[in-house]
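Every protein chain but one is kept in place in this view of the complex.
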Amino acid sequence: MKYYQPQSVNEAIEIAHSSQGMFLAGGTDLVLQMQKRKIQPKALIDLGRIPELRDIKETKEYIEIGSMATFSDMGQNQLIAEKAASLWLACQTMGSPQIRNQATIGGNLGNCSPAADGLPPLLALGAEAVLISGEGEKQMPLADLLEQTPLLSPGTLIVGFKIPKIYQLSGFAKLGRREALAIARLSVAVALELDGSKAGKVRVALGAVGRRAFLSDSLAQALSQREFNESWLELGISQVQGVVRAALGDRASAPYKRVAVAGVFREAIASLRQQGGLDK
Amino acid sequence: MKTDVVGSRVLREDSWGKVFGQTKFPADVNLPNQLYGVVVRSPHPHARILSINSEEAMKLAGVAAVLTAKDVPHNSHGVLFRDQPVIADYVRMVGDPVAVVGAETMEIAREAAERIRVDYEILPPIFDPEEAMKPEVPSLHPELQPTNVLYHLPIRRGSLEEGWVKSDVVVEQVYKTPHVDHAFLQPEAVLAYLDERGHMVVQTATQYAHYDRGEIAHALGFRYSQVQVKTLAVGGAFGGREDISLQIIAALLALKTQRAVKMENTREESFYSHSKRHPMTMYYKTGAARDGKLVALQAKIIGDAGAYASWSVNVLRKSAVHATGPYAIPNVEIDSFAVFTNNPFTGAMRGFGAAQTVLAYESQMDLLAKKLGISPLEIRLRNCFQVGSITATGQELTSSVPLDQCLAKIAPYFRSEVETL
Partner (left out) sequence: MITIEFSVNDKTYVLEVDPRERLLDVLRNRLGLMGTKEGCGEGECGACTVILDGKTVNSCLILAGQVHNSVITTIEGVGNRQSPHPVQKAFVEVGAVQCGFCTPGMVLSAKNLLDKNPHPSDEEIGVALSGNLCRCTGYDKILRAVKLAAEEGKQ
């Protein structure tokens, strides 16, 4: 197996083209798959030496996060805490300190586990994914990207994410078997615009209730442009239970998850209200 | 008597080595020119091995040996009965070792293990102990027992008939507990080699070095005095290191190849290979009089021994002895059973059979309290063992039974909602 450490994005793309190699981000999933001989790459292209991929910055319209930003980088970042709270919250509970120090947001998308902690917040916040390949750079909504199979065509590098600064409030909650080191059994991310006391545009994304994290259109429709109060919350709970029921069908975990999601949704909303100072 | 130790705080001497990372665990010791051993394990719960083809494995450069059942001089071991094969030709559980590879590196050994082809005749497995104990079901160990009931302990005291007559309330329930793995933090590891005298030296983490020594000697056909077991830092055990794991296999490989042999389980292999806590099904019928006093207990406890006996007899004995909990009951019928199935074998684990019955007898107490309209604390105070109590096995407790004092101490901490449950 060959091992490359390119110093720039362009170099990485060229190597990918010539070597048919796989990109290595933090490695917390890929190294394990290699160890179990489930994946045996011809070549690895380690992205850890490309500083620009690790940037977290604010532009006029976006919060931009490089694909090699670790969960610790994001979880300790003031900008993300203030402007992308849902993602910041997910970073606090993902894996363990050791995993958070190594695992990256780009790797989280690349591996694309059903329980990937970073994806529901990015979906709820309306993130655009920035991709680059031999054909050039392109930007597309993460929600659209997650509907593609395969997720990425060979040689495509995830450059990062652009989170539009539209949603003032966002929240996240996760249900695991224990507090730390727990893979999400269920996760809910919510983002909303406030329009006086009304909820403006609302987006809800769910994790670990299907093959991949997804954004629920029906929840967005039901919850947008309504008075933001207790009955809004109750409406959300009954709707989200319906979404989980439909998504899981008769899977073994369905009876548990469609009840549990009520509590997880409630917690996600509570985390959102807290940062908004809505609970006085 | 005053000493420097009893009654004073003593620092554990071994903790210094551990905080500096100097302490040697079996995975940490190696010898130059050692071979690495990897076990091939059965994916089937019940099967007969028809043939094993190791040609493709032996073709791999660096493979020194592939051993199967026929290479073991005396192919059995076990803490109570020698009912467990060192390398199986008849499989009774998923994870039974069917072959072992020795190679120059761990990578080669793993690669070679994947190339070994085992032809199994798959036999119908039995997983439900209550089904397995029926007389018409073939025994998994006919040499030990004609049926799958390895062990039955009946305990009788007083008259159950009388007990039910005196019972004003009766609670009847079934309780079930699952398999539990010890998950000790250090997976099994062994270094085995022949010393300059031709004696077998086995360095490992074990709870039971002198037993390991006997079983290694037996399987290899060595004299007891020709085997030396060195216990390195144990790395957690909790009962899971009472049975033989890799010790004999590593020693056998060292004997056959005349090389030092290192073996180390991955976590997954560890889960497949060592004992588990007994799952138990507990049928409980308990009666109490209106004054809150227990008067009758009928209990049937079925423990799943899995594929091999290990400590099942002792574990189910303890379950029976502890079946009443720390409560005096004059009329008792307890029957405990250990039953062979094709599930993972079960053995020692913290509590050793006493842990499972707690779920049953304490739940019964809560349910009885509810029926009687008294608090969960009160029903325990009225029935708990005291000096002079006689247990279900007829033992009179003569000293040190301060459960009532313990309950009195915790009484103020009971929240009212717990109190009334």
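As written, the chain order gives the labels A and B, with residue 1 at the start of each chain.
Heads up, the rule we're going with is that a residue touches a chain if its C-beta (ideal position, glycine included) is under 8 Å from a C-beta of that chain, and two chains touch if they have at least 3 such contacts.
Treat the numbers as computed from the prediction; the structure is a model and nothing was measured.
Touching the chain that is not shown, out of A:Ser18, A:Gln98 or A:Ser153: A:Gln98 (per the contact rule at the top).
The hidden chain makes contact, of the residues B:Phe25, B:Tyr90 or B:Phe414, with B:Phe25. Screening B:Gly235, B:Gly303, B:Pro326 or B:Pro376 for touch with the missing chain picks out B:Gly235. Counting the whole complex, the residues of chain B in touch with the unshown chain are 11-12, 14-25, 27-28, 182-187, 233-238, 266-267. Residue positions on chain A in contact with the hidden chain: 1-3, 5, 24, 27-28, 31-32, 34-35, 44, 46, 48, 72, 95-99, 101-102, 179-181, in rising order.
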